[in-house]
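In this view, the complex is presented without one of its protein chains, the others remaining in place.
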Amino acid sequence: MTQNSINHFFKKYGAPYLFISPFYILFAVFMVYPVINSLYLSFHQWNGSTERIYVGWENYINLIHDGVFIQSLINCVIIFFEYVPIMTFFAVVLAYILNMGKLKLQSFFRTSIFIPYITPVIAVGFVFSLLLDRDYGLVNLLLGYLGIKPVEWLLTPTLARIAISVLVTWRWLGYNMIIMLAGLQSIPLELYDAAKVDGASGTQSFFRITLPLMRPIILFATVLSTIGTFSLFTEPLILTQGGGPMYSTLTPVLYLYSNAFQYLKFGYSSSIAYVYFIILFILTRFEWRYFGSQAV
Amino acid sequence: MKQFRAYLVCFVLLVVTFNIVLFTGFSFAQKKTTLTVWCWQYQKGCIDTVLQDFYKANPGIEIQFRILNPGDLYQNLLLALSAGEGAPDITAVESSHLARYVEMEGLADITDNAKRYYHMFNRYKWADATKDGKIYAMPWDSGPVALYYRRDIFEKAGYKSDPDSIAKLLNTWEDYYKVAKVIKDKTGAYMFSHAKANNDGRTFEMLLWQQRLWYFDKNGKVTIDHPLAVKTLEYLGRFWKENLTEDTQPWTPGWYAGIKDGKVATIIGAVWMGGFMYGWIAPDAVGKWGVVPLPVWRATDVRTANDGGSNLAITVQCKDKESAWKFIEFITARKESQVAAWRKDDSFPSFEPAYSDPIATEPSPYFGGQAYRKVFVDLVKQIPPIAYTKDYTEANSILTAEIATYATGKKTASQALKDAATRIRQRTKRP
Partner (left out) sequence: MSIRAKIITYIILSILSIIMLLPLGWMIDSSFKGMDEIFHYPPTIVPAKPILSNYTDLFKQFPFGRNLFNSAYIAITYTLLAIFFCSLGGFSFAKYEFPGKEILFSILLGSMLIPFEVTMVPLYVMFRRIGWIDSHLGLVIPGVANAFGIFFMRQYAATIPNDLLDSARIDGCSEFRIFLQIIIPIIRPAMASLGIIFFMSSWNNFLWPLIVLKSPQMLTAPVALRSLQGALFTPYNLIMAGSVLTTLPLLVIFLILQRQFISGIVSGALKM
């Protein structure tokens, strides 16, 4: 390499390399290093101040037998199935309705359904704590008018999970609706016209044209919901003080946080982080494979 | 003009120099030590009663307080001590959480200063404050437990409501259970409050403590699944099954309302609970409450236990441990300070010389003229010396989840405690 060719190299490529370097520097320092360090820590026992003790696979073995961790995974699966199918379906339906374009107040509806998404999760958590209070909450008051006895929202495992599902649905419905709207708007109108010519009804077009073509975007939304459900942290923390009755609303991230920052089990929590990572990866790959491959 | 400018420059330089000298000289002359203290709002209130006296006696010391909620204090303290920086000079810590910080070598060894006070404090308080013969914290207040009862509810149920009669009436826990049914029938009130799902396990702990049982025995072995513990839990189970307890989460508005509105007939609680009641939970219920020692199961049980109670400790990150010692000594090992806190909020002194103060035998209008403090003074000396140990917080959180499974009918008491014991063994690596 002559001095000249080096100069030439920098002159030609210096700018782009420089421009993208911030990302890679930050990536190396704040992502690659911690990820590797996390793996390293997961094979040790460490309380953050004394030396790290090498324990091999012990953390992982304990994790597999850890009933509380398994419960946190089960919780997420239950919550996922409690709200994702319903929410995704309604998001599509709402998007479809709002897309028809001939409604007055359309932007008002769209805005009001979307607003929950931008409210700070903390604030939402506290408000729902008040609304779902067994003795003083508005929800039980309204249910009372329908003749239903006070529901112990956050006090039984099943109801606590349902409460979280309700909160999450309330929060993400608008966001999912917007994404579905985007997907809808990319479907060429000619397809609908052609279908009408062939005598298809509105419902038929919906199920035969809309849904199949929306598959990629529905898949995208589902993947986001999966990641979102398993990484729930703030909602259970505020609504159920981080665990809920009998660990019913504990999530992997909450468990990670408490092991690290309340019990100083840095090694164990790193192993939780990795298993969480692997599970998320497998789940999203599975969803991609299963739903993605059946695209029209 | 040039001359004027020269004079101006000199003048400015003079003023600046003068200020610098003044400033640094000032701070040199008055070298004050600033100590940071972390505590709760409640504890600050107790300290405030004698803070000015402390400043008068120690003019070179200044204190900066940081008020924290218990949960935040414990977590922040844990992380700061682990990080080696960010911890305060002095911290208040409940006995239930103390051993953990001692174990991680986060608290300063104050044996030389403290040992002269050793015999003046409740003996059982030293269990969590000491390790290997060294002292790491000064006991501050204790939490002897007794039974608070609503005189008017007992009267309505047809009983005599003076403390002696009630003590006889509620001699054993079987008596307590029988009376609970009567009260529920005749007045509709619950006997006491105990949540099923979101409980904190403290009532169960008190009932164990009075039988000299605990999560662990003296050798560190896990004993929460001891047959007697199972029996105790099943005893509580009777109240849940027969709807004799109010199912409300403690420390919530609903729970406070239950106490205020007379929905519960008794409270199994520590001395500081009384202070809370007349202070802010039910200040209008003057004359309606009384206090008696706890019922027992057998003659070898004591009629009390401990719940709560704090200590003051110096952290290893404190740069001026001598001044810090002066502060904690002033607050904990000084009769006037302890009595002032006792008078203000019923912060019950761990410092025994305080018991000779007339406040101990003062009749209280709130408690129907009873000298209720004397009840606790007599009880505190009987508390069996059980250490919370460094694993208490984790053990308690595991236990409460299992109690909830039993209370909601998902497991038998024996299975619930067995599972609790197994998980505690797993997480704490104890036998």
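Worth a mention:
Per-chain numbering from 1; labels A and B assigned in written order.
Here, a residue touches a chain if its C-beta (ideal position, glycine included) is under 8 Å from a C-beta of that chain, and two chains touch if they have at least 3 such contacts.
None of the values given here were measured: they were computed from a predicted structure.
The residue from A:61, A:86 or A:227 that touches the chain not shown here is A:227. Annotation: of A:64, A:130 or A:148, A:130 touches the absent chain (contact as defined above).
Touch with the chain omitted from the figure is made, among A:57, A:89 or A:281, by A:281. Residues 66, 69-72, 76, 80, 83, 86, 251, 253-254, 257, 276 of chain B touch the missing chain (whole complex, contact as defined above).
Residues touching the missing chain, restricted to chain A, are 12-13, 15-17, 19-20, 22-24, 26-27, 29-31, 33-35, 37-38, 41, 48, 94, 97, 100, 102-103, 105, 108-109, 111-116, 118-124, 126-131, 133, 135-138, 141, 170, 173-175, 178-179, 181-183, 186, 217, 220, 227, 231, 233-234, 237-238, 252-253, 256-257, 260-261, 266, 269-270, 273-274, 276-277, 280-281 (touch as defined at the top).
Here, only the chains that are shown with their structure count from here on.
One inter-chain figure worth recording: chain A and chain B are separated by 40 Å, centre to centre, where each centre is the mean of the chain's CA atoms. On chain A, the positions that touch chain B within their shared complex are 47-49, 62, 66-68, 133-136, 152, 154-156, 241, 243, 245-247, 261-264. Put simply, chain B touches chain A in their complex at residues 75, 78-79, 81-84, 104, 195-198, 248-249, 253-254, 257, 393-394, 397, 401, 404-405, 408, 410, 423, 426.
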